[in-house]
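Okay, handing you the structure first.
For this depiction, one protein chain was excluded, whereas all remaining protein chains were kept in their positions.
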Amino acid sequence: MWEKLANIDRRWLYALMIFVIALALIKPIGLAIVPSADTQKVYDIVEQLPPGSIVWMGMEFSAGGIPELMPAILSMIRQGWKDGRDLRFVCAGMWQMAGDMAEQAFSTVKAEFPDKEYGVDWVNIGYKPGGEVLLQQYQNSIIETAQGVDFYGNDLNTLPLMKEFTSLKQAKLVAIFCTGTPGEKEYIKHVTSPNNIPLIEAAISVSIPECMPLVQAGQIKGLVAGMKGAAEYEVLVGAPGSATAGMDAQSFSHALIIVFMILGNIGYVLTKNKKQAS
Amino acid sequence: MSIVTGYSFAFWVEILFLVAVIVMIRRARGGMKIPEIYKVAGLEAMDEAIGRCTEMGKPVHFSPGIGDLQNAQTLAAMSILGYVAKQCARYDTDLIATNRNVIVYPLSEEIVKQSFAEVGKLDNFKPDNVRWISDDQFAYATGVTGIMFREKPAANILVGAFWAESLIFAEVGSIAGAIQISGTANTHQIPFFVAACDYCLIGEELYAASAYLSKEPVLLASLVAQDWGKMVGVVLIVVGTVMASVGSNALGTLLSK
Amino acid sequence: MKKELPVAITLILAILYVLANYFTGVAFLDTAKNLLDRWYLIVAAWAVLVGSINLTQIHGRRISGKREGWIFSVWLLICLYGMMFFGIFVAKNASHPGWTFMYNQLIAPMNATVYSTIVFYIGSAAYRAFRVRSPEASVLLVTALIMMLGRVPLGRMLLGGHPALSQMADWILNVPNSAGMRGIQIGACLGGVATALRIALGIERGHLGGTGE
Partner (left out) sequence: MSESVITVGNWLQAFFTIVLVSAVFKDNPLYRFAEHTYVGLYAGYGVALTYFNYIRQNVTKGLMTDGEWSLLIPIIIGVLIYTRYIKSISWLSRYTICFQLGIGSGYVLAKDFKPFFVDQVRATFLPLWGSGDWWVDVSNWVYVIGTVCSLVYFLFTIQKKGVQGKVSLVGRYTMMVAFGAAFGNTVMARVSLFLGRMQFLLGDWLHLIK
């Protein structure tokens, strides 16, 4: 009997893992999520911007970063647009899928804010080749650097927002969403430190340890740390979404592994005692 | 001509260290007595694992990780491969060596072939057993998974630079019932090897392996120099910490010169 | 020509590379460094077919010997050469829609899926390995438990809203974990440097092999 607990077929664990994760995604119960100081700072910074401010969004990631970063982007747009705060967003990126990511984010949130209009409330410049050199050039002229067109092929000169926003230096806030290099270090070096623009970031969990020194040094003003941070952000904005559901899945799967570890140890100890007794 | 700012201290200390290695190697060639080296459990088990494969008539699987030749761990893995190949050749056991990098693959083939030749068994060398699987990390992992499932090696030797695929290799190997010996200096992956393998060479033990296995005085001598390096590290830390505690950052400044 | 010259080349390149990285202000060394960095990649790029040739040899022999599963080998070679020729002669660049479809709908998701299967293996490894077998294994077990609980809302819930577990997890990660990893890192660095030196000096030379002589 006890030997069994110490040697449960690993496939039970695997099957249960799929089951609990699917269940948590389909029917999230919303375990209490308490925002950490870093996420709260991101929320406060966005909250304190005067209505109508222009925010630069750097989409520095590819499809693999979606589960952890997309919820943070959605929350930020929602926060910027709710209660007539009317922040305006300009998105671009050094990563090839930057345009697709921005498109995915705005097409999702747009459904909740029918009066928001492309070209007036947001612009998606998309990916442009050139790496970190781009960040320098965007400060001289955005339209020239982007070779005149946005992600969809529209002439940038025809978009009202771009008439007002000609240089990256005019941004009131830079918000970036990163999975690696190029990412925060390039922005700090070329954009936010020289021009004294506040920088906030959402990063995947794996790169958090690397970001922490930059946060401590004040180079990053606020950090949404991985899926956990994204879930906290969703809670702050009052729109629980995939990260909140994801955190339930995280809790469940962690609990499942812990239960198996405990069962294994019970089995191990009892089997050992029995052997010693006999 | 000047040293890049912030690198002077590092440069001179490294030069001292390299000179120490060379001096020790020369003295070893001249017949100096080498102190006894402590037993590294994973290395002691290497022969046992290969022996088990021989008894069971099953192959050994060897992976040098996914790093390229700019990674010192790959270089260390190559010298361990030489030893494993020789043992396999001696006992007529098949050795499946899989690779990810297109430059590391011909190098591994060369080393395996050379080892078979050295023990006079070149005819037993099977070119099909040194394989390039894929340069994509996870395609490589699926390929190794397939080998574990279908060719059922009784020993799984994973030494070199590993990233996230480490746990796939080690768990699939454990499911296949292989004795597993792993080793890496990628600190983020050591925990998974420690948990999932029978033996794990931690960090520097990986580099000590070729010396330990070959018992060649020249290689053992360089371990002696490495020990001096670590002692210097310990002394620096102790002095630097005491100085920091009394409020002086002089040593820290020196190190960042 | 056969052995000594390659060893000499290895040593010269290594020395040049070290000097170019440590010293500044010499135009020749700067040029050399940039050139060598670039050449390293170009050399590897032109050797790229070695992998496909090996796959073709191994799977070709499986097919001609009609070995078990040879039909899979046929399929692998179709995929390999199909993708290669499609890329080079039809798509001609990485922005071709057919090419991006193959990447986004097949290769990238397969990569992500295999990567994600680690979640299962991390679970079964934890179950199997983290037992109170020895004091050492118990230490592993306890720290892993604290970490896993401290990282998710569950840990806070278990303590009735108190953040002790998550604080403990942060401390373990930043102090003992970081200290242990640093000790390993310092030792491994010395080992790596010494290994590189032996290779550069030609003391370890298994790679020179015996073929062709």
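Per-chain numbering from 1; labels A, B and C assigned in written order.
Simple rule for what comes next: a contact is a pair of C-beta atoms (placed from the backbone, for glycine too) under 8 Å apart; a residue touches a chain by one contact, two chains touch by 3 or more.
Only a predicted model underlies this, so the values are computations on that prediction, with no experimental measurement involved.
K.L.:
Missing chain touches which shown chains?
P.N.:
A, B, C
K.L.:
Touch as defined at the start, partner being the missing chain; which of B:I25, B:V60, B:L75 or B:V112 qualifies?
P.N.:
Result: among the candidates, B:L75 touches the missing chain.
K.L.:
Across the whole complex, list the residues on chain A that are touched by the chain not included here.
P.N.:
11, 14-15, 18, 21-22, 25-26, 64, 66-68, 204-206, 226-228, 242, 245-246, 249-250, 253-254, 257
K.L.:
So that we can see where the missing chain sits, which residues of chain B does it touch?
P.N.:
Residues of chain B in touch with the missing chain: 6-7, 9-10, 13-14, 17-18, 34-38, 68-72, 74-75, 103, 106-107, 110, 133-136, 138-139, 142-143, 145-146, 149-150, 187-188, 190-192, 194-195, 202-205, 208, 223-224, 226-227, 229-231, 233-234, 236-238, 240-245, 247, 249, 251-252, 255-256.
K.L.:
Over the whole complex, note the residues of chain C touching the chain we left out.
P.N.:
That gives, for chain C, the contact residues 2-3, 6-7, 9-18, 20-22, 35-36, 38-53, 55, 69, 72-73, 75-88, 91, 93-94, 97, 101-107, 109-110, 112-122, 126, 130, 136, 139-148, 151-152, 169, 171-190, 192-193, 195-197, 199-200, 207-209, 211-213.
Here is the rule we go by: only the chains that are shown with their structure count from here on.
K.L.:
Find the most central chain, measuring centrality by the gap between its CA centroid and the centroid of all protein CA atoms shown.
P.N.:
Located nearest the centre of all protein C-alpha atoms is chain C.
K.L.:
Mind pulling the chain A residues that touch 2 or more other chains?
P.N.:
10
K.L.:
Name the residues of chain C that each touch 2 or more other chains.
P.N.:
If we look for residues of chain C contacting two or more partner chains, we find 122, 124, 126, 128, 130.
K.L.:
Please name which positions on chain C make contact with chain A in the complex.
P.N.:
104, 108, 112, 119-120, 122-124, 126-128, 130-133, 141, 144-145, 148-149, 151-154, 156-157, 161, 163
K.L.:
Looking at the complex, which residues from chain A come into contact with chain C?
P.N.:
Interface residues on chain A, with respect to chain C: 6, 8, 10, 13-14, 17, 31-34, 63-64, 228, 247, 250-251, 253-258, 260-261, 264-265, 268-269.
K.L.:
Within their complex, state which residues of chain C touch chain B.
P.N.:
For chain C paired with chain B, touching residues are 21-26, 40, 43-44, 47-48, 50-51, 54-55, 57-58, 61, 69, 107, 110-111, 114-115, 117-118, 121-122, 124-126, 128-130, 140, 181, 184-188, 190-199, 201, 203-204, 206-211.
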